[in-house]
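On to chain A.
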Amino acid sequence: MGDVKLENVTKRYEDVTAVDNMNIQIHDGEFVCLVGPSGCGKSTTMEMVAGLTMPTEGTVHIAGREVTNLPPKDRGVAMVFQNIALFPHMDVYDNISFGLRLRNFEKDEIDRRVDKAAEVVQLEGMLDRMPDEMSGGQRQRVAIARAIVRQPDVFLMDEPLANLDAKLRVHMRTELQRLHKDLETTVIYVTHDQAEAMTMSDRIAIIDGGQLQQIDPPLECYNQPANLFVAGFIGSPSMNFVEGEVTENGFTSEYMDVEFDPSNYGVSAGDKVTLGVRPEDIYPAESGRSISSPTGEIRTKTDVIEPMGDEIFIYLLLSEEVETDLEDPAASNQLLISVPPDSDVEEDQDMSVVLDRNKIHLFDTESGQAIEHSLVASPAASGASGTSGAESDD
Partner candidate 1 sequence: TSLHPLALTEDETSRRTIRWAADSRAADNADALRQAMWDAGLPQDIYVEIVAGATQTGARQSQYQRWLSADLEEPDMLLMDSGWALTFIQRDQLLNLDDNLPSSLTNRIKNEYFEASVNTATGEDGSLYAMPLFPDFPTMQYRKDLVREAGYDPDGNNWATETMDWQRFSEVTADVMEQTDTDMGFTFQADNYEGLSCCDFNEFMTSFGGAYFGNPEEYLFGPIGDRPVTVDEDPVVQATQLMRTFINGPDAPDTLDGYAGPISPQGVLGWAEEPSRRPFTSGDAVMHRNWPYSIVINGAEDVFGEDLGVMPIPYGVTADEAQYPMTGGPVAALGGWHMTINPNSEKIDMAIQVFEAMAQQSFKLSLFETIGWIPPEPSLLDTQEARDVPIVGRYIDALKVAGQNAIPRPATAVWPLESTKIAQRVHAALTGQETSQEALGTLKSELEQIEQFNAVD
Partner candidate 2 sequence: MASEGGTATRSSDSDSQGGYEGWVQSSIQNPDRAYRAAFYVVMIFFLVTTLFPLYWLFILAVTPNNMISNMGLLPKGFNPGAFVEVFTTLPFHWYMFNSFILALITTVIVLILASLAGYVFGRFDFKGRGALMLLILAISYFPPAAFLLPLFRLFTGNIEILGLSSPMLYNTPGALFLPFSALSLPLAIFILTTFYAQIPDGLEDAARVEGTTRLGALFRVIVPLSAPGVATAAVLTFIWVYNEFFFSFLMVDGQAKNWAPIVWGILGYQGQYSASYNLMAAAGLIGVLPIAILVVIAQEKIVSGLTAGALKE
(Lines give C-alpha, C1' and ligand atoms only; values in the text may rest on other atoms or scores of the structure.)
Protein backbone atom coordinates (compact mmCIF):
# COMPACT_ATOMS: atom_id res chain seq x y z
CA MET A 1 0.00 0.00 0.00
CA GLY A 2 1.66 3.14 -1.10
CA ASP A 3 -0.99 5.62 -1.95
CA VAL A 4 -0.16 9.21 -1.12
CA LYS A 5 -2.70 11.84 -0.25
CA LEU A 6 -2.07 15.53 0.36
CA GLU A 7 -5.03 17.30 1.91
CA ASN A 8 -5.16 21.08 1.89
CA VAL A 9 -1.43 21.18 2.23
CA THR A 10 0.13 24.60 2.42
CA LYS A 11 3.74 25.50 3.03
CA ARG A 12 4.61 29.07 3.74
CA TYR A 13 8.09 30.44 4.20
CA GLU A 14 8.55 33.83 5.70
CA ASP A 15 7.38 35.79 2.68
CA VAL A 16 6.78 33.08 0.14
CA THR A 17 3.98 30.58 -0.15
CA ALA A 18 5.78 27.68 -1.72
CA VAL A 19 2.80 25.35 -1.78
CA ASP A 20 -0.71 26.67 -1.66
CA ASN A 21 -3.60 24.54 -0.49
CA MET A 22 -2.57 21.50 -2.47
CA ASN A 23 -4.90 18.50 -2.75
CA ILE A 24 -3.54 15.48 -4.54
CA GLN A 25 -4.38 11.85 -4.28
CA ILE A 26 -1.94 9.44 -5.80
CA HIS A 27 -2.98 5.82 -6.00
CA ASP A 28 -0.98 2.88 -4.92
CA GLY A 29 1.43 1.90 -7.64
CA GLU A 30 0.78 4.97 -9.69
CA PHE A 31 3.55 6.88 -11.47
CA VAL A 32 2.87 10.59 -11.22
CA CYS A 33 5.03 13.32 -12.67
CA LEU A 34 5.07 16.74 -11.09
CA VAL A 35 5.82 19.42 -13.61
CA GLY A 36 5.74 23.17 -13.46
CA PRO A 37 7.90 26.20 -13.82
CA SER A 38 11.00 26.63 -11.74
CA GLY A 39 10.14 27.60 -8.20
CA CYS A 40 6.53 26.48 -8.40
CA GLY A 41 6.76 24.22 -5.38
CA LYS A 42 7.55 20.77 -6.75
CA SER A 43 10.48 20.05 -4.50
CA THR A 44 8.66 21.46 -1.52
CA THR A 45 5.76 19.11 -2.21
CA MET A 46 8.13 16.17 -2.40
CA GLU A 47 9.83 17.17 0.81
CA MET A 48 6.52 17.29 2.57
CA VAL A 49 5.70 13.81 1.39
CA ALA A 50 9.10 12.64 2.55
CA GLY A 51 8.68 14.32 5.89
CA LEU A 52 11.62 16.65 5.54
CA THR A 53 9.49 19.76 5.53
CA MET A 54 6.53 20.17 7.82
CA PRO A 55 3.45 21.59 6.09
CA THR A 56 2.28 24.86 7.56
CA GLU A 57 -1.24 23.57 7.12
CA GLY A 58 -2.89 20.40 5.95
CA THR A 59 -2.20 16.73 6.30
CA VAL A 60 -0.20 14.12 4.47
CA HIS A 61 -1.30 10.48 4.26
CA ILE A 62 0.77 7.61 3.04
CA ALA A 63 -0.60 4.12 2.67
CA GLY A 64 -3.77 5.15 4.34
CA ARG A 65 -2.37 6.50 7.57
CA GLU A 66 -1.70 10.04 8.46
CA VAL A 67 2.01 10.72 8.51
CA THR A 68 2.02 14.48 8.82
CA ASN A 69 4.06 14.34 11.99
CA LEU A 70 5.90 11.13 11.35
CA PRO A 71 9.66 11.27 10.84
CA PRO A 72 10.90 10.38 7.35
CA LYS A 73 12.27 7.04 8.40
CA ASP A 74 8.84 5.79 9.32
CA ARG A 75 7.21 6.77 6.07
CA GLY A 76 8.69 4.11 3.83
CA VAL A 77 9.89 6.48 1.17
CA ALA A 78 13.07 6.63 -0.84
CA MET A 79 14.13 9.82 -2.49
CA VAL A 80 16.47 11.11 -5.15
CA PHE A 81 17.31 14.65 -4.17
CA GLN A 82 17.43 17.46 -6.64
CA ASN A 83 20.74 18.55 -5.17
CA ILE A 84 22.05 14.99 -5.31
CA ALA A 85 23.61 15.23 -1.81
CA LEU A 86 25.98 12.30 -1.83
CA PHE A 87 27.78 11.57 1.39
CA PRO A 88 31.19 13.04 0.69
CA HIS A 89 32.98 10.77 3.10
CA MET A 90 31.69 7.54 1.63
CA ASP A 91 32.66 5.85 -1.59
CA VAL A 92 30.06 4.92 -4.13
CA TYR A 93 29.46 1.52 -2.62
CA ASP A 94 28.88 2.97 0.81
CA ASN A 95 26.65 5.67 -0.55
CA ILE A 96 24.49 3.22 -2.41
CA SER A 97 24.33 0.70 0.39
CA PHE A 98 23.64 3.31 3.06
CA GLY A 99 19.95 2.58 3.47
CA LEU A 100 20.50 -1.17 3.41
CA ARG A 101 23.18 -1.06 6.02
CA LEU A 102 20.89 0.96 8.23
CA ARG A 103 18.42 -1.89 8.06
CA ASN A 104 21.06 -4.48 8.87
CA PHE A 105 20.74 -6.32 5.64
CA GLU A 106 23.12 -9.17 5.22
CA LYS A 107 26.35 -8.45 3.45
CA ASP A 108 25.54 -10.77 0.57
CA GLU A 109 22.18 -9.24 0.01
CA ILE A 110 23.66 -5.76 0.13
CA ASP A 111 26.32 -6.69 -2.39
CA ARG A 112 23.77 -8.25 -4.65
CA ARG A 113 21.52 -5.24 -4.59
CA VAL A 114 24.31 -2.72 -4.93
CA ASP A 115 25.73 -4.58 -7.90
CA LYS A 116 22.33 -4.69 -9.49
CA ALA A 117 21.71 -1.00 -8.91
CA ALA A 118 25.16 -0.06 -10.16
CA GLU A 119 24.45 -2.03 -13.28
CA VAL A 120 21.15 -0.27 -13.82
CA VAL A 121 22.81 3.14 -13.58
CA GLN A 122 25.85 1.90 -15.51
CA LEU A 123 28.35 2.54 -12.78
CA GLU A 124 29.82 -0.92 -12.57
CA GLY A 125 33.48 -0.70 -11.69
CA MET A 126 33.15 2.64 -10.01
CA LEU A 127 32.02 1.37 -6.65
CA ASP A 128 35.17 2.41 -4.88
CA ARG A 129 35.30 5.93 -6.23
CA MET A 130 34.70 8.85 -3.91
CA PRO A 131 32.01 11.34 -4.93
CA ASP A 132 34.51 14.08 -5.64
CA GLU A 133 36.21 11.87 -8.18
CA MET A 134 33.16 11.61 -10.38
CA SER A 135 31.51 13.63 -13.08
CA GLY A 136 28.21 15.39 -12.50
CA GLY A 137 26.22 12.75 -14.30
CA GLN A 138 27.97 9.94 -12.50
CA ARG A 139 27.12 11.51 -9.17
CA GLN A 140 23.53 11.82 -10.15
CA ARG A 141 23.47 8.17 -11.07
CA VAL A 142 24.87 7.26 -7.68
CA ALA A 143 22.04 9.22 -6.14
CA ILE A 144 19.55 7.25 -8.20
CA ALA A 145 21.19 3.98 -7.29
CA ARG A 146 21.08 4.95 -3.64
CA ALA A 147 17.33 5.27 -3.88
CA ILE A 148 16.58 2.24 -5.99
CA VAL A 149 18.49 -0.31 -3.95
CA ARG A 150 15.80 0.12 -1.40
CA GLN A 151 12.30 -1.13 -1.98
CA PRO A 152 10.15 1.45 -0.36
CA ASP A 153 6.43 2.03 -0.65
CA VAL A 154 6.93 5.34 -2.36
CA PHE A 155 9.71 6.60 -4.58
CA LEU A 156 10.27 10.31 -4.68
CA MET A 157 12.51 11.44 -7.49
CA ASP A 158 13.37 15.06 -7.91
CA GLU A 159 14.79 15.59 -11.38
CA PRO A 160 16.80 12.40 -11.19
CA LEU A 161 17.97 12.56 -14.79
CA ALA A 162 18.69 16.27 -15.10
CA ASN A 163 22.39 15.81 -15.63
CA LEU A 164 22.32 12.84 -17.97
CA ASP A 165 22.73 12.82 -21.69
CA ALA A 166 19.85 11.93 -23.94
CA LYS A 167 20.89 8.35 -24.53
CA LEU A 168 21.41 7.60 -20.91
CA ARG A 169 18.16 9.29 -20.05
CA VAL A 170 16.28 7.00 -22.36
CA HIS A 171 18.01 4.06 -20.81
CA MET A 172 17.34 5.24 -17.27
CA ARG A 173 13.79 6.03 -18.14
CA THR A 174 13.08 2.48 -19.15
CA GLU A 175 14.95 1.14 -16.17
CA LEU A 176 12.92 3.25 -13.81
CA GLN A 177 9.73 2.19 -15.52
CA ARG A 178 10.73 -1.43 -15.24
CA LEU A 179 11.51 -0.91 -11.57
CA HIS A 180 8.19 0.73 -11.04
CA LYS A 181 6.45 -2.16 -12.68
CA ASP A 182 8.42 -4.82 -10.83
CA LEU A 183 8.06 -3.30 -7.38
CA GLU A 184 4.57 -1.91 -7.94
CA THR A 185 5.79 1.08 -6.04
CA THR A 186 4.16 4.45 -6.11
CA VAL A 187 6.44 6.92 -7.82
CA ILE A 188 6.31 10.68 -7.60
CA TYR A 189 8.66 12.14 -10.11
CA VAL A 190 9.68 15.69 -10.77
CA THR A 191 10.94 16.43 -14.22
CA HIS A 192 11.24 19.32 -16.56
CA ASP A 193 11.65 17.04 -19.52
CA GLN A 194 8.35 16.76 -21.29
CA ALA A 195 9.28 13.57 -23.04
CA GLU A 196 9.95 11.99 -19.70
CA ALA A 197 6.70 13.19 -18.27
CA MET A 198 4.76 12.03 -21.30
CA THR A 199 6.27 8.59 -21.60
CA MET A 200 6.72 7.58 -18.01
CA SER A 201 3.78 8.80 -16.07
CA ASP A 202 0.32 7.48 -15.48
CA ARG A 203 -0.73 10.99 -14.68
CA ILE A 204 0.93 14.35 -14.85
CA ALA A 205 0.36 16.97 -12.17
CA ILE A 206 0.96 20.47 -13.40
CA ILE A 207 1.74 22.96 -10.67
CA ASP A 208 2.03 26.69 -10.90
CA GLY A 209 2.69 29.16 -8.14
CA GLY A 210 2.28 26.45 -5.54
CA GLN A 211 -1.18 25.53 -6.84
CA LEU A 212 -2.19 22.38 -8.63
CA GLN A 213 -3.44 23.27 -12.12
CA GLN A 214 -4.36 19.88 -13.49
CA ILE A 215 -3.67 16.25 -12.79
CA ASP A 216 -4.53 13.90 -15.60
CA PRO A 217 -3.04 11.28 -17.88
CA PRO A 218 -0.37 12.71 -20.15
CA LEU A 219 -2.29 12.80 -23.38
CA GLU A 220 -5.28 14.30 -21.72
CA CYS A 221 -3.10 17.09 -20.39
CA TYR A 222 -1.69 17.52 -23.86
CA ASN A 223 -4.93 17.34 -25.73
CA GLN A 224 -7.30 18.77 -23.17
CA PRO A 225 -5.35 21.24 -21.06
CA ALA A 226 -7.46 22.56 -18.23
CA ASN A 227 -6.40 26.11 -18.67
CA LEU A 228 -4.18 28.47 -20.51
CA PHE A 229 -1.27 27.79 -18.18
CA VAL A 230 -1.32 24.06 -18.76
CA ALA A 231 -1.84 24.51 -22.45
CA GLY A 232 1.14 26.76 -22.68
CA PHE A 233 3.30 24.74 -20.38
CA ILE A 234 2.78 21.27 -21.78
CA GLY A 235 4.20 20.73 -25.20
CA SER A 236 7.45 21.92 -26.60
CA PRO A 237 7.45 24.07 -28.56
CA SER A 238 4.54 25.64 -26.84
CA MET A 239 1.00 25.95 -28.11
CA ASN A 240 0.32 29.08 -30.18
CA PHE A 241 -2.15 31.51 -28.66
CA VAL A 242 -4.15 34.20 -30.35
CA GLU A 243 -6.25 36.52 -28.24
CA GLY A 244 -9.53 37.65 -29.65
CA GLU A 245 -13.23 37.93 -29.24
CA VAL A 246 -16.25 35.78 -29.94
CA THR A 247 -18.49 37.11 -32.67
CA GLU A 248 -21.81 35.81 -33.88
CA ASN A 249 -20.12 33.34 -36.15
CA GLY A 250 -16.91 32.41 -34.48
CA PHE A 251 -13.63 33.84 -33.39
CA THR A 252 -12.08 37.05 -34.54
CA SER A 253 -8.84 38.79 -33.81
CA GLU A 254 -6.58 41.35 -35.36
CA TYR A 255 -4.78 38.65 -37.27
CA MET A 256 -7.18 35.87 -38.05
CA ASP A 257 -10.73 34.62 -37.88
CA VAL A 258 -12.04 31.13 -37.26
CA GLU A 259 -15.64 30.30 -37.87
CA PHE A 260 -17.79 28.28 -35.51
CA ASP A 261 -21.12 28.44 -33.79
CA PRO A 262 -20.60 30.09 -30.42
CA SER A 263 -23.72 28.61 -28.99
CA ASN A 264 -22.25 25.13 -29.38
CA TYR A 265 -19.51 25.97 -26.93
CA GLY A 266 -21.36 27.97 -24.36
CA VAL A 267 -19.80 31.26 -25.35
CA SER A 268 -21.54 34.25 -26.68
CA ALA A 269 -20.61 37.16 -28.86
CA GLY A 270 -18.39 39.68 -27.13
CA ASP A 271 -16.68 37.18 -24.84
CA LYS A 272 -12.94 37.61 -24.73
CA VAL A 273 -11.44 34.29 -25.62
CA THR A 274 -8.03 33.02 -26.54
CA LEU A 275 -7.57 30.55 -29.31
CA GLY A 276 -4.84 27.98 -28.92
CA VAL A 277 -3.32 25.67 -31.47
CA ARG A 278 -0.23 23.52 -31.30
CA PRO A 279 2.55 23.92 -33.88
CA GLU A 280 1.96 20.46 -35.28
CA ASP A 281 -1.67 21.26 -35.91
CA ILE A 282 -0.86 24.04 -38.30
CA TYR A 283 -0.02 23.09 -41.88
CA PRO A 284 1.29 25.06 -44.77
CA ALA A 285 -1.68 25.33 -47.10
CA GLU A 286 0.30 23.91 -50.00
CA SER A 287 1.68 20.94 -48.09
CA GLY A 288 -1.18 18.99 -49.54
CA ARG A 289 -1.81 17.05 -46.39
CA SER A 290 -5.39 16.07 -46.13
CA ILE A 291 -6.96 17.33 -42.94
CA SER A 292 -10.49 16.36 -42.13
CA SER A 293 -11.51 19.79 -40.98
CA PRO A 294 -9.24 22.66 -41.86
CA THR A 295 -9.87 26.31 -41.19
CA GLY A 296 -9.61 28.91 -43.82
CA GLU A 297 -6.16 29.88 -45.03
CA ILE A 298 -4.26 32.38 -42.93
CA ARG A 299 -1.71 34.53 -44.65
CA THR A 300 1.61 34.83 -42.88
CA LYS A 301 5.23 35.45 -43.57
CA THR A 302 8.05 33.19 -42.47
CA ASP A 303 10.58 34.76 -40.20
CA VAL A 304 13.08 32.75 -38.17
CA ILE A 305 13.68 29.18 -39.23
CA GLU A 306 15.13 26.67 -36.80
CA PRO A 307 16.15 23.31 -38.25
CA MET A 308 16.12 20.75 -35.46
CA GLY A 309 17.32 17.73 -37.34
CA ASP A 310 14.17 15.68 -37.20
CA GLU A 311 11.92 18.66 -37.86
CA ILE A 312 12.07 22.32 -38.66
CA PHE A 313 10.51 25.08 -36.62
CA ILE A 314 9.23 28.05 -38.53
CA TYR A 315 8.22 31.29 -36.87
CA LEU A 316 5.41 32.86 -38.84
CA LEU A 317 4.53 36.52 -38.47
CA LEU A 318 0.86 37.36 -38.60
CA SER A 319 1.51 41.05 -38.96
CA GLU A 320 4.02 42.94 -41.02
CA GLU A 321 4.95 45.44 -38.40
CA VAL A 322 6.53 43.27 -35.76
CA GLU A 323 9.51 41.04 -35.36
CA THR A 324 9.56 37.54 -34.11
CA ASP A 325 9.70 37.30 -30.38
CA LEU A 326 11.76 34.19 -29.88
CA GLU A 327 11.45 34.41 -26.16
CA ASP A 328 7.72 34.15 -26.21
CA PRO A 329 6.87 31.91 -29.10
CA ALA A 330 3.23 32.04 -28.02
CA ALA A 331 2.97 35.79 -28.51
CA SER A 332 -0.32 36.66 -30.09
CA ASN A 333 1.01 38.05 -33.31
CA GLN A 334 3.02 35.08 -34.35
CA LEU A 335 2.63 31.39 -34.97
CA LEU A 336 5.25 28.71 -34.57
CA ILE A 337 4.84 25.69 -36.77
CA SER A 338 6.79 22.54 -37.19
CA VAL A 339 7.39 20.99 -40.59
CA PRO A 340 9.25 17.87 -41.72
CA PRO A 341 13.00 18.23 -41.97
CA ASP A 342 13.08 17.97 -45.72
CA SER A 343 10.70 20.85 -46.25
CA ASP A 344 12.01 23.60 -48.39
CA VAL A 345 11.48 26.91 -46.61
CA GLU A 346 13.33 30.15 -46.55
CA GLU A 347 13.15 33.20 -44.40
CA ASP A 348 10.90 36.10 -45.36
CA GLN A 349 8.75 34.14 -47.74
CA ASP A 350 4.98 34.32 -47.80
CA MET A 351 3.22 31.30 -46.50
CA SER A 352 -0.43 30.51 -46.02
CA VAL A 353 -1.36 28.07 -43.35
CA VAL A 354 -4.46 26.26 -42.22
CA LEU A 355 -5.30 25.08 -38.73
CA ASP A 356 -6.79 21.74 -37.90
CA ARG A 357 -10.20 22.64 -36.46
CA ASN A 358 -10.19 19.36 -34.64
CA LYS A 359 -7.28 20.58 -32.62
CA ILE A 360 -8.24 24.13 -31.88
CA HIS A 361 -8.57 25.05 -28.21
CA LEU A 362 -10.60 27.88 -26.81
CA PHE A 363 -9.89 29.51 -23.48
CA ASP A 364 -11.55 32.19 -21.45
CA THR A 365 -9.00 34.97 -21.68
CA GLU A 366 -9.73 36.34 -18.27
CA SER A 367 -9.96 33.25 -16.07
CA GLY A 368 -7.71 31.21 -18.31
CA GLN A 369 -10.06 28.24 -18.03
CA ALA A 370 -10.43 26.00 -21.05
CA ILE A 371 -13.75 26.28 -22.90
CA GLU A 372 -13.29 23.71 -25.59
CA HIS A 373 -10.57 21.54 -27.11
CA SER A 374 -11.93 20.94 -30.55
CA LEU A 375 -14.07 23.02 -32.80
CA VAL A 376 -15.45 19.92 -34.46
CA ALA A 377 -16.83 17.84 -31.64
CA SER A 378 -20.35 19.13 -31.43
CA PRO A 379 -22.43 19.60 -28.32
CA ALA A 380 -21.56 22.14 -25.72
CA ALA A 381 -23.02 19.74 -23.23
CA SER A 382 -19.78 17.76 -23.01
CA GLY A 383 -18.13 20.96 -21.94
CA ALA A 384 -14.46 20.99 -21.25
CA SER A 385 -13.20 17.95 -19.47
CA GLY A 386 -10.62 18.04 -16.77
CA THR A 387 -11.01 21.70 -16.19
CA SER A 388 -10.99 21.41 -12.48
CA GLY A 389 -7.59 22.11 -11.05
CA ALA A 390 -8.14 19.86 -8.11
CA GLU A 391 -8.06 16.13 -8.03
CA SER A 392 -11.25 14.72 -9.41
CA ASP A 393 -10.95 11.26 -7.97
CA ASP A 394 -11.72 11.84 -4.36
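Per the selection procedure, all candidates are chains of the complex that A comes from, given by their letters.
Keep in mind that, in the parts below, contacts are C-beta pairs under 8 Å (C-beta built on N, C-alpha and C of every residue); 3 or more make two chains touch, one makes a residue touch a chain; residues count from 1.
None of these values were measured; they are calculated from a predicted model.
Per the touch definition at the top, the candidate among 1 or 2 touching chain A in this complex is 2. Every residue of chain A that touches candidate 2 in the complex is listed here, in rising order: 1-2, 28-29, 70-71, 74, 76, 82-86, 88, 103-106, 109, 131-132, 136, 139, 150-153, 182-185.
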